[in-house]
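Heads up, one of the protein chains got dropped from this complex, but the rest are sitting where they should.
The block that comes next holds chain A.
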Amino acid sequence: MVGNETVTDGGVIHYLRYTWKKKLILLGLLVMTAVLALYAICAGSAELSPWQVLLTLFGQTEGQSQIIIWSIRLPRVLAAMVAGIGLAVAGAVMQNILRNPLASPSTLGIAQGAAFGAALAIIGLGAGSTPSTGGGALLINNPYIVTIFAFVAAMLTTMIILFLAQYKGVSPESMVLAGVALGSLFSAATMLLQYFTNDVNVAAIVFWTFGDIGRASWGELGIMSCVVFSSLLFFLFNRWNYNALDSGAETAKGLGVNVEKTRQWGMFFASLITATVVSFLGIVAFIGLVAPHLVKRLIGGDNRFLIPASGVMGALLLLAADTLARRIIAPVVLPVGAVTSFLGAPLFLYLLVRGSKLG
């Protein structure tokens, strides 16, 4: 009997060791993100030392460095991290509930919907575009209207997707197809708007669509954080449901999961994150697709680890992309959306070709 128990415990210990490895990888990602964040705060036209930054963050210094850090660099770094977490966990959850590895904030038409809303506000209401690093020449009459219109249009797209799924019986697997259709519909509508307007407005629309982390100030950061972290909490609360869904809808039902509700609410929160991030920052492609896939290859598909690790990976990737966008041909700041796609696409192709699946 005693011998038997030792054998039993041995098996559990092996399993715990296996999950510890995943936790260690998560911890490693966190440390890398923290280090990168510190670097991102230091780097810029006014170089600061890490020590100076730490002192300032803990309120030990006064003067110029305090202003640079608190009003320029810190909100930007935090915004990149919060948006990265949001887009990545939204992508991870969408891929799970729609059972499609291509599902992500940018493949479901939500981002395109937001862009259409923004274009409508810029042209129809003459709201202009938001000012940002390098874009000072553009007119800004009312940035809030643009953001609100983008948000409403993005949520409208979400409602259409949810409606198709719930009442028209479109299967989760074909939702991505519906999303692609919606996306091209909105792109076409935006194109038509651009065709019939003046060049200043076209420039403003194009500028808006380039994702730019620098648009977020503390206020926007606050709203974004509330949405992202409450949704993240919801996703974590449902992680076992998502694990059950991974084994098929019937099995999940047999395990006591309310499959329809889990899908609807998951889609709602994932879309809410996307709509919020995109309407504040513009289109930031690829993070929602690449981050979960990268993490899956590192630690596997268990949502208990996949969701938090995707979030950290998203933060790391978007922060890296934004820092690169700021530094590569400084003082010119590249649009971060272009950088994420430039880095994301080859990385993604490499992973697909290599095809290795670790742990």
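Just so it is clear, a contact is a pair of C-beta atoms (placed from the backbone, for glycine too) under 8 Å apart; a residue touches a chain by one contact, two chains touch by 3 or more; residues count from 1.
As a working rule, contacts and distances are computed from a predicted model.
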| item | value |
| --- | --- |
| Protein that the absent chain corresponds to, by UniProt name, given "Integral membrane protein", "ABC transporter ATP-binding protein", "histidine kinase" or "Multiple sugar transport system permease protein" | "ABC transporter ATP-binding protein" |
| Sole residue of A:T190, A:N243, A:T323 or A:S341 that reaches the chain not shown, by the stated touch rule | A:N243 |
| Where the unshown chain meets chain A, residue by residue | 7-9, 11-12, 14-16, 18, 240, 243-244, 246-248, 250-251, 253-258, 296, 300-302, 304, 357 |
